[in-house]
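Before I ask anything, let me first share the structure, which is written out below as structure tokens.
Every protein chain of the complex appears in place save one, which is left out.
Naming follows writing order (A and B), and every chain is counted from residue 1.
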Amino acid sequence: MKNRIGVYICECGSNISDYVDVEKVREAVKDLEGVALAKITMFACADSTQQEMIRDIREEKLDGLVVASCSPKLHLFTFRNVAERAGINKYNYVQANIREQGSWAHSDKPAEATEKAIRSVKAAIARTRLSEAMTSPVISSENAVLIIGAGIAGMRSALDLANTGTSVYLIDRDHFVGGRTSQWGEIFPTGESGLEVTTDLYRQVMKNENIVLRTGCGVVSKAGSVGNFDIRLKITPRGIKKEAAAADGFAERLEKAVDACPVFVSDDFDFGLTSRKALQPSGGRMPELPAVDRENCTLCGECAKICPGIEINSEEAYEDIKVGSVIVATGFDPYEPSKGEFGYGEIKNVVTLQQFRRLIETGGNRAGSGNGRRETLVYGGNEIRTIAWIFCVGSRQTGVLKGDNKYCSRYCCSSALHTALLARKNFAGIKNIHFTRGVRTYGKMETIYEESSAAGDIFLQSFDDTAPTLSFEGGVTTVKVFDVLTGDREMEVGADLVVLVTGMVPRSNEGLGEIMKIPTGRDGFFNEVHPKLKPVETMMDGIFLAGTAQGPKNITETLNGSHSAAIKAHSLISGGEIELEPTMAKIDRNLCEWCGRCLEACPFDAIDKEEYEGKKIAAVDTSACKGCGMCLPVCQENAIQLTGFSDGEIISMIDALAE
Amino acid sequence: MSQDNEKYDAIVIGGGIAGQESALNLADSDQKVLLVEKDLSFGGKMIHLSKVFPTLDCSACITTPKMSETARHPNITICTYSEFTEIEKLPDGTFTGILTRHPRYVIEKDCTGCQDCEEVCPSVVEDQYQYGMVGRKAAYVPFSIANPRIAAIDIENCILCGACERACPADAIDFTQKTEKTRVNAGSVIVATGFRLFDPAVIRKYGLGKYKNVVTSMQMERQLVPTRPFNNVLRPKDAKVPDNIAYVLCVGSRDLTIGSPVCSQVCCMYSVKQGQLLMGALPMADVTVYYLHVRAFGKGFEEFYQQSRGMGVKYVKGKVGTIEEKENGDLILRYEDIRDGSVKEETHDLVVLSVGMLPNPEAGSLFAGNALELDEFGYVRQVDMLKNPASTSIEGVFVAGTASGPMDIPDSIASSGAAAAEALSYLKRKR
Partner (left out) sequence: MPRILVFSTEKISDPAIDLAGLLKQHYPPTVYTISVPCSSGIKPAWIIRAFEKGFDGVFIAADGTDCPFSPTCTEKTADIVAKTQVIMEEKGMDRARLRMAAICSVCSEAFVKHVSGFAKYLEGSD
């Protein structure tokens, strides 16, 4: 039992002391049994206070430490570390949360907040008295990482890790890499095309011997934990023999085979603007090999007759891999407007930003070239001159905009204005009219907005409480809006084409979140632990986030996140061992009478059976046990204790809180 | 100059959140890092903020543990009050430069931060860490959560009376300290020199400096932190608690007339945040934000902005033309109401100018011959934004945080991850 505990009560500047009478708290606990000293500090977390604690621990020969301050979510590790540096076991440290669950929660009732703080500190002291020194078990870790998604985010992370000597499995459920970036043409600010960027990254990936790339590949299951994840991959065959593709005349045969394929499906690569066959040529995408779309292929075999090397009957394969860490880089989907949302799917001249991008970047949508004149843009057989852009479709759905997406999609303002400028530059007679809810071209992207205004694009800003409305009569689409910039008058604009500036939603991922057990936020994107403290970490140790799987980002921001995820994964596993939390189940061998209920309750298969003094009892596999405690309440004999959460500790806290 | 060349895997210039994050990432990957900070304490701008958007965590709560972690990391050496300049790239791809340690006239290892020197020092000057709102002594500990939390003598304002020397219980005052220069070599360099705050005194029509109740957003920030100077929000002229506060956005941003065309990316959100904090601190006060566009673009930002509207912060789409002072210290804002195109006037008792970010010119002069290229705005040029965003015009030199452009804290942290990851790749490639 700990008998020389140091108690530090933090004012947190005034965050705590404005509501909780810290002096009263100190008075109430300073003479408790086991307390050697009790102090008030302005900032417990400040380095100088940490130094003071270390000095106190050494000079006063303290054996336990209690800090009453903010939530342990913020500073548990800070003070455990203090304990450790001072030479006492870090598990003899207990934090009392008197800010988030004290002064802040009860700022309306300071006297009661003080009373609660006193009991909370007493409970922390009671727990510290019974706390046991524990050492963190060290496990070996696999110096390999699985990266899910081979878009720009996944490839960036893969290259970083591979360059530093870590093995990488880079997978994508699609047969082509490059993700959303490969679908984008000219990009601000460098003018490179998305496909150029992703092709460059792909070539680096292929040159790197530390990276194994699997396309048509998804995750089926995950077992194990940080350092040693056992992952089962499912690989859908591409349906093409690589060697056959290298043979002379393959390209011609393939073309004929594609012609012969009877299946037409909407082409996702063009965001549904065009259709394609079930047999897909790479079309400039990487790897430069065709692929059979197994979901839509009717197995008619016409293509294989024409083009040897196509194997439509090959089986799905499974591969089991072991990795130390996982990076989730599954990206985003463009928001798909519902039918009738700003005329989408009902009025024929309404397209999304993504579709418009493909429209201006694929050939065949032009007319009237020659004589040095620029071509005009054609859509649906009509020449396009006036384009109405409606911003925030699928984003910021508050007030008049109905929907669940409350968030701003971040990239769309800049992207739409940049795209509108490209249309203006590449086609004759384009007039852009922007219906915005406030242009958010943040940072240096402000220059796009300036350029756009200077070029003559017209900006109309709708009120937050009136959305633009669309109507279609006599071949003309009319957009109506109350415009704040012209003094709240109703404006009508006839447009040849309406572009809905659609934002980002999380990419559909076939239950990957469930398999990985990583939570999503209110916006549906995967959630980091904390935007500043653990910005790429998830609740699951060893699983990181990269790119837009986490929330809307532009390409540079995506790369920053990918680099960050890579270096975090690297520093976690590349050393070959990881320190674990020592919280785990412990069997009282004398009490245990083996009934098997704990084995049933354990989600990690961490219970074994063993012989002990002539009887069968349960034994805990310490590398598999995650310390959840699910085995505790099912044990009839109360033979299981969780380290750090023993009956003694919990009951002493209950008693202190109830006192 | 000392002839012993110190050697590191990487030198990180700038000890703000970006520099710390870069250093920690590299140090956790077993690289030896030298972190150079020109100020007396590292921690950068973030350490001086109140709470941070959109989570409203207190800034100190997030920065101080990171600072402690940085300070005690076995792979990180920190030099405060120091500069690293005249950097050159050597033929083998490594770097060399001069580390200049300025004298603080206090023996670092002996000072306990007791502040006895501060008490006896007779010389009082404006406290730069409280943005001039209060005074400090010439012998001083920079601020309460400084790291290292030790004293320094501001020699320019010191009258050399010797009182501090006599008062110091640790005999840590040493007026004989001199500037020390050392040559240091490193495998790579990370530039994390941060940003400069725009000084709105140059926009004379806003009257900063002339009208006392016109303050900058950083001064307001300091009034809202737990370690705030007055323990309340007060307007400077008569120490009255304000009840009708105006925010003027885009001061020093998106303004070609002052040569600052870019959007500073953080002012909207910190103003939204300060509005929320003010509604909490002064429940009876009105807060009005004059804006052009509210750029609430990041994760959780739009929700945070909507929350502030819900709390009653008023948003007026309008461009503020001039500010004039009334006799009682109140201020008349003339603004163009964009809603109806008319010019209107409104009286407020405190006006906060939401100042923007400017590039820190120091980044350009770190390298011999100004070899590090800057972009058209004066920020460190990113040469490969679509594949390697931390790469600069010199291979092996990487940029982190706001040295490359305006950014909020999460973006700075992410870009620091990028700088560290690219530096690590570079170091492994060269070995």
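FYI, contacts are C-beta pairs under 8 Å (C-beta built on N, C-alpha and C of every residue); 3 or more make two chains touch, one makes a residue touch a chain.
Since this is a predicted model, take the numbers as computed values, not measurements.
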**Asked** What are the shown chains that the left-out chain touches?
**Response** A, B
**Residue touching the undisplayed chain, where the options are A:Gly102, A:Gly149 or A:Gly394** = A:Gly102
**Message:** Touching the hidden chain in the complete assembly: which of A:Met540, A:Ile555, A:Ala569 or A:Ala618 does that?
**Reply:** A:Met540
**Item:** Residue of A:Cys300, A:Leu533, A:Ala619 or A:Ile650 in touch with the missing chain, whole complex considered
**Value:** A:Ile650
**Prompt:** In the complete complex, which positions of subunit A touch the hidden chain?
**Reply:** 71, 73, 97, 99-109, 112-113, 115-116, 119-120, 123, 514, 517, 519, 521-522, 539-540, 583, 601, 603-604, 626-633, 638, 642, 645, 647, 650-651, 653-655, 657-658
**Message:** By the contact criterion defined above, which parts of subunit B meet the unshown chain? Give residue numbers in ascending order.
**Reply:** 55-57, 280
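Methods note: only the chains that are shown with their structure count from here on.
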**Message:** Taking the mean of the CA coordinates per chain, how far is subunit A from subunit B in Å?
**Reply:** 29
**Request:** Show which residues of subunit B lie in contact with subunit A when the two form their complex.
**Result:** 25, 28-30, 52, 54-55, 57-58, 60-62, 64-68, 71-72, 113, 144-145, 147-149, 225-227, 231, 254, 261-265, 293-303, 306, 317, 338-341, 375, 377, 382, 385-390, 405-407, 409-411, 413-422, 424-425, 428-429
**Asked** Where on subunit A is subunit B touching in the complex?
**Response** 12-15, 42-43, 45-48, 50, 70, 74-75, 77-78, 85, 156, 159-160, 163-165, 187, 189-190, 192, 197, 200-201, 395-396, 398, 406-408, 410, 413, 438-447, 450, 484-488, 521-523, 525, 530-533, 535-536, 550-552, 555-557, 559-561, 563-568, 570-571, 574-575
